[in-house]
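In this view, the complex is presented without one of its protein chains, the others remaining in place.
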Amino acid sequence: MRRGGTALALLGLAAAVAFPLLTTRVTWQNAAILMMMTAQLGVAWNILGGYAGQVSLGHAAFFGAGAYVSTLLSVKLGVSPWLGMGAGAVVAAGLGVLVGTPCFRLKGHYFAMATIAVGEIVQALVNGSDALGGAVGFNLPLGETGFWGFVFNRSKLPYYYIALGLLLATVGVNWIVNRSHVGYYLRAIKDEPDAARSLGVSLTRYKMIAMILSAGLTAMGGTLYAQKELFIDPGSTLSTSLSIKIALVAILGGAGTLWGPVLGAVVLTAIEEATRIAFGGTGRGTDLVVYGALLVVIAVFQPSGIAGLFTRRAPRPPAPPEPEARFP
Amino acid sequence: MSAPLLEVRGLTKRFGGLTANEDVGFTLREGEIMGLIGPNGAGKTTVFNALAGFFPPTSGTILLDGAPVEGLPPEAIAARGVARTFQIVRIFRSMTVLENVMVGAMLRHRAVPKAAVVARETLDFTGLGRRAHDPAAQLTVAEQKRLELTRALATGPRLLLLDEVMAGLTASEVQEAVELVKRIRDRGIACVVVEHVMEGIMPIADRMVVLENGRKIAEGPPAAISVDPNVIRAYLGEGYLAPGP
Partner (left out) sequence: MTVELLLQTLLSGILFGLVYALVAIGLTLIFGVMDIVNFAHGEFLMFGMYAAFWAFALWGLDPIVTLPLTTLLLFAVGVAVYRLVIRRITDAPMLSQIFATFGLMIFFRGLAQYLWKPDFRSVDHTIVAGKVAFAGLQFGLPQVVAAGGAVLTTAAVWAFLRFTRLGAALEATAADKEAAALMGIDAQKMFALAWGIGAACAGVAGALLATYYPIFPEVGSTFILVAFVLVALGGFGSVVGAFWAGILVGIVEVMGGFLWDPAYKMVLVLSLYLIVVWFRPQGLMGKA
């Protein structure tokens, strides 16, 4: 199973590298870029939401931080978006610490709801701030093109390979985390937080590590998005529906698994695009009907995500009997 | 004589108006096994949770090697060499048996391969080695309790707090558990054992502490405790007296 997985991953990688050489159709290349960008976000979310089990529905705030920080730095100060990407990741990580400090005390639904609130607050603040472009957002100037300027207008290929690179780097971070004691600790925290503490695991410290990595990587995806679209506004980079979509990608594929979110992104983007092409354009929401219905069907029939199809399910253990008091 | 490993003085814990522990005190030397018994609601688990750092005591001191540890969080207590099990097992269900124990071993060995080696050794010591690669959720209740003990042991503790590890086990499983606790003590690890199963605790405890209504009502060797009128009354009063073996 594990060896087969590695072979599959290498095969997928080779296909991903070769893909743009096989098709010159811009629509296909665009769809592939979108898929990889979505996958990257799901993989980044997975560190916090999947491994550590802290279901965030406010990740758009980190995505937006990446998009806005790099854009502001480049528009106002002429800083290369590559540096902006790093700065965005740092800002998002800081925001993550700010969010985590109060919210990590909350459990389950309470944590999820609080992160929605944080995401909405950030969106509302940006919406109301003229300095940050308000509800109108920013058009990025075409200015300096080429690698250092991070703007490519002749071909989509550079975006394709940057998206692929960022996705691989994010999967790589997950892989390293997963293999190190941090990964074990995160899964322990998700399964039984009290037991983890009794073994010397500081919940706050390790949840925070997960948060910082997850937020920082999500922000890098935000910068890539801004540079590719050359337009950002609160609706496209900070909305709760984006937050939920990021979580959905991971959940659909299989939260807490290395490749699940990638699988989820492929399937979700394919469903979205297919329904949009087949039923969209009428302005009558047929695509939404089909898309929504599919989500429900998947949630009902494959609750552990697509990756769950490949793993054995462990049977439920019997409940421990009640202790009895006895005295000799 | 050196300072005792654990010294508890005047331990009091109140939840709102309810007093769970009142002025409890005892000491424990290295490599000693102490039984902590008492009727239901006597406050055993509260003492336990105070020792493990889960509820900070309202007042009183807990000295570990002479240094105060009361009010420290569980993870800090664990780092100082105190490990525990839970009354209702809390194994990591998404992991294998080995991985469960590795999480414990990582307290002293951050590197994953080293943690795996230590975990494997500990599993062999407790007799769970052959189940190392099974999903933890597939274990029987007795095995899950043993897994929890193994996991605690893998943190390299000097003091092990065992919360009803024998409850719900069959007679032969109790016997195995008794043997295991003895072998743990032979490694120089002190144990505080909260237990309802008296035939489990009586033969191995060096000393017993009996709680009733949050207070210590008796302390001494098992033989003396089993004939202590206070203790018998405490159990009788609760209507728990059952003919012994």
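So that you can tell them apart, the chains are marked A and B in the order they are listed, and the count of residues begins at 1 in each.
Convention: contacts are C-beta pairs under 8 Å (C-beta built on N, C-alpha and C of every residue); 3 or more make two chains touch, one makes a residue touch a chain.
Please read all numbers here as calculations on a predicted model, not as lab measurements.
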| item | value |
| --- | --- |
| Visible chains that the absent chain touches, using the contact criterion stated earlier | A |
| Residue among A:89, A:248 or A:307 that touches the chain left out of view | A:248 |
| Residue of A:80, A:127 or A:236 in touch with the missing chain, whole complex considered | A:127 |
| Contact footprint on subunit A, counting only the chain that is left out | 49, 55, 57, 102, 105-110, 112-114, 116-118, 120-121, 124-125, 127-128, 240, 244, 247-248, 251-252, 255, 283-296, 298-300, 303-305 |
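Throughout what follows, only the chains that are shown with their structure count from here on.
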| item | value |
| --- | --- |
| Subunit A residues within the subunit B interface of the complex | 179-181, 184-185, 187-188, 190-192, 194-203, 256, 314-318, 320-328 |
| Interface residues, subunit B side, partner subunit A - complex | 39-40, 52, 54, 73-75, 78-79, 83-84, 86-95, 99, 102-104, 106-107, 110-112, 115, 135, 137-141, 144, 148, 151-152, 155, 164, 167-168, 196-199, 202, 226, 232, 235, 238, 240-242, 244-245 |
